[in-house]
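Note that this complex is displayed minus one protein chain, with the remaining chains in position.
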Amino acid sequence: MPLLDQNRLFPVEDRTRALTREIYDGIKDLPIISPHGHTDPSWFALNENFPDPARLFVTPDHYVFRMFCSQGIDLATLGVPRADGGETEQDPRKIWQVFAENLYLLRATPSYIWLNHAFQETFGIKTPLNGETAGEIYDHIDACLKTDAFKPRALYDRFNIEALSTTEMALDDLKHHKTIAESDWNGKVISAYRPDNVIDPEFEGFTDNIAQLGALTGENTATWQGYLNAHRARRAYFKQVGGVTSSDHGHPTARTEDFSPQVANELFQKALKGTCTADEADAFRGHMLTEMARMSLDDGLTLQIHAGSHRNHSAPMMAQFGRDKGFDIPSKTEFVNNLKPLLNAVGMERDLTVILFMLDETTQSRELAPLAGVYPALRLGPPWWFHDSFEGMKRFRENTTETAGFYNTVGFNDDTRAFCSIPARHDVARRVDAGYLATLVATGRLNVNEAHEVAQDLTYNLVKKAYKL
Amino acid sequence: MPLLDQNRLFPVEDRTRALTREIYDGIKDLPIISPHGHTDPSWFALNENFPDPARLFVTPDHYVFRMFCSQGIDLATLGVPRADGGETEQDPRKIWQVFAENLYLLRATPSYIWLNHAFQETFGIKTPLNGETAGEIYDHIDACLKTDAFKPRALYDRFNIEALSTTEMALDDLKHHKTIAESDWNGKVISAYRPDNVIDPEFEGFTDNIAQLGALTGENTATWQGYLNAHRARRAYFKQVGGVTSSDHGHPTARTEDFSPQVANELFQKALKGTCTADEADAFRGHMLTEMARMSLDDGLTLQIHAGSHRNHSAPMMAQFGRDKGFDIPSKTEFVNNLKPLLNAVGMERDLTVILFMLDETTQSRELAPLAGVYPALRLGPPWWFHDSFEGMKRFRENTTETAGFYNTVGFNDDTRAFCSIPARHDVARRVDAGYLATLVATGRLNVNEAHEVAQDLTYNLVKKAYKL
Partner (left out) sequence: MPLLDQNRLFPVEDRTRALTREIYDGIKDLPIISPHGHTDPSWFALNENFPDPARLFVTPDHYVFRMFCSQGIDLATLGVPRADGGETEQDPRKIWQVFAENLYLLRATPSYIWLNHAFQETFGIKTPLNGETAGEIYDHIDACLKTDAFKPRALYDRFNIEALSTTEMALDDLKHHKTIAESDWNGKVISAYRPDNVIDPEFEGFTDNIAQLGALTGENTATWQGYLNAHRARRAYFKQVGGVTSSDHGHPTARTEDFSPQVANELFQKALKGTCTADEADAFRGHMLTEMARMSLDDGLTLQIHAGSHRNHSAPMMAQFGRDKGFDIPSKTEFVNNLKPLLNAVGMERDLTVILFMLDETTQSRELAPLAGVYPALRLGPPWWFHDSFEGMKRFRENTTETAGFYNTVGFNDDTRAFCSIPARHDVARRVDAGYLATLVATGRLNVNEAHEVAQDLTYNLVKKAYKL
């Protein structure tokens, strides 16, 4: 029994499955466009071998270690780095053994398919990973990783990636992107402008960050106009050096505002002094989304809004292990009233693309599809994070297509730090879309020619257009 | 390839599909009861030819032009009338060409099926509409529209409509309904009592409307009792002249109140002076629902509550094009606390029928099915507006049936301004219900005889009973 069923994620009824196969075969070999993700640009700049199987597959993957944590396994035994300086397991073989023994906890989760996909397709493994096979599989992967064929650039090429975007904070110097651009390698690895640390008054070190923003740009960021100019300058720098075509904004809510310069400046001054209330901080972030949208009208960057995550939910875990350790929890999100100020300002602009990502699926049919189905500037991002899964993607199409259609969506985002999961994640999206389209055909909602055309659009054309890639 | 698959919207598995066909064949030719809609009564009173294909299919259909708008097409190029006096395209052939070229944007939306249904079944068209076929199809439809067979009354008869309700505001004189009633035509076209403009303190011209309500009824509508009497008089007029069997209330929230006459009068006086806060206006609307329910106990009208639409979301579009241009967006709706005052007052009444419509699908299994599954006065309206679709109807049955059963639902409402979409919409509902019932049989949740009986109830009996038609 291979690790992967070749018809995985396809509908079960024979004719629909055959149709899915036909549609999937038409898109499975299209190049991967990965317009939003979190891989490390140094991989592609330096092109060094990945260190070992545990540090490739376990230690950095919060999908994996959060599930293990939920069943009482201490993150330290998985080698997850600690913020408090405490000890963590350093032996990759020991980490791998714990991983292998507990892999069954991931059954029926997306990670299970992603991991098995990487094991089989990238590393040629045919044996299921478990406590008994752990050593042998470790050795195999470890040997692979020492070869040139498994260096980052080689994998990039083998994965058939046409363009890949990383994400850098506004103060980043983008040196790795510079290196990549200056190299003789043909891979297209660009950045995205992520200014949360100079937009969010509640971000650690906000005031210092603003000062640094001033220093980098030569603007007086103690003034509102200087601050806006500095953003413009960094966006220009990111475009020029990092090849960016989008900005990205991770906000706890979808709030937007469109204040007068006076009011905005007052909030900004409070933010600089660290005296914003929680509501004022949210208001300032919200106003800055509208400013970013206005700058997009000038420089053409696509604006991405990722809203609705309650970050670092556990205080003791934050103290012990720090950010991004699986303790970010989705929460109720409201778009209809929250987006109104931004939409009244720029929602009818045809040359602007604002992509909305959600973690609250109830907004899909109620709020987001109706909004994206009428405002020219709005597009719906693919299902995000916990919903980057078979059921999540299926619900997304079922919930949004009837109201927003296909052409207000933007293809797939893998959003990953786990490089080897990229082909797996795009493959899942292609399979789900093929199955959805085949179901539409089988139930007389689309004809087969239309389905093939839409499949190309969902896989390749829409993402290129939305992200200008 | 015909425009329509004869098994469209049926489940794909063979036996379930055959069963669906059998159930569907038992209901597909039942007469259409359309108890809630927005067709123009002048069509049936005057029985004039429809002007041209564009004015029949494009200009008045906000489902169509909102999707086109979302992809950057100016509503003016589609001939949508403007509120600001600006120019719009007048040439129906040009409008039709834009429509045809962009029809693909509607793929997999309900409009796609409705339009193709009308093209094939009503106009006998066998060619898909696109930029190339636009002219030829325009000519064909245009020629049809000039004949007697395509006049409103002829279509009404051909559509096999048994009863159709339009909706008129409380101050309407119902002259078209009078003409229809006095004519020798057998069609049953009735009205519904829609008093939003004399109940909602935030409605444009509220104070003038109340004065006009007084003038029409001879009641002193400056007093609370006179105002209530005037409602009673208009309801009686609507019953007598318009044959109405229901009132309809489009409120932003589902709030109800049951104030003392003193408190109600105080709010009413504020409303007349235009000094209500937003909360007081909502409270007044909420109280009036309970008053309407009490009047229903006397005059037998079925009470319909349509809650949860955030109207005219875009300020610039409201200024340019006015109301009802696709910028009404659903928002979160709460029923459990909001309906409590009304339900404590009249919820246990067996001779009252209150039909609830929702745009927030999360309330289906959580709030509405549990409420309708216990209160004798409550019934669930069919999925509304954006959810009048295959997936929307399927989710509605799956979310509500286990808790509210079938007999607390009221059949289908087409809710349309687009006359030619009526047969298509009812056909979709019948197909979805047949498929749902067949699935219940195939999974042992209902036997086949029960399924046939329930199919008749969902299509014909429940709507007649709920609307007293």
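The first chain written gets the first letter, and so on, giving A and B; residue counts start at 1 in each chain.
The criterion applied here is as follows: a residue touches a chain if its C-beta (ideal position, glycine included) is under 8 Å from a C-beta of that chain, and two chains touch if they have at least 3 such contacts.
Computed from a predicted model, the values in this text were never measured in an experiment.
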- Omitted-chain contact residue, chosen from A:35, A:79, A:92 or A:110: A:110
- Among A:185, A:203, A:386 or A:460, the residue in touch with the chain that has been omitted: A:386
- Message: Can you say which of A:70, A:160 or A:275 touches the chain missing from this structure?
- Response: A:70
- Query: For chain B, which residues lie in contact with the unshown chain of the complex?
  - Reply: 11, 13, 15-16, 334, 336-337, 340, 343-344, 347-348, 350, 362, 365-367, 369-376, 378, 398-399, 401-408, 439-440, 442-447, 450, 454
- Residues on chain A facing the left-out chain by the touch rule are 1, 4-13, 66-67, 69-72, 104-110, 112-113, 310, 313-317, 326-327, 329-332, 359-362, 386-387, 389-392
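Keep this in mind: only the chains that are shown with their structure count from here on.
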- Task: Quick one: superpose chain A on chain B by CA and send over the rotation angle as a multiple of 5°.
- Result: 120
- Item | Centroid spacing, where centroids are CA-atom means, of chain A and chain B in whole angstrom | 40
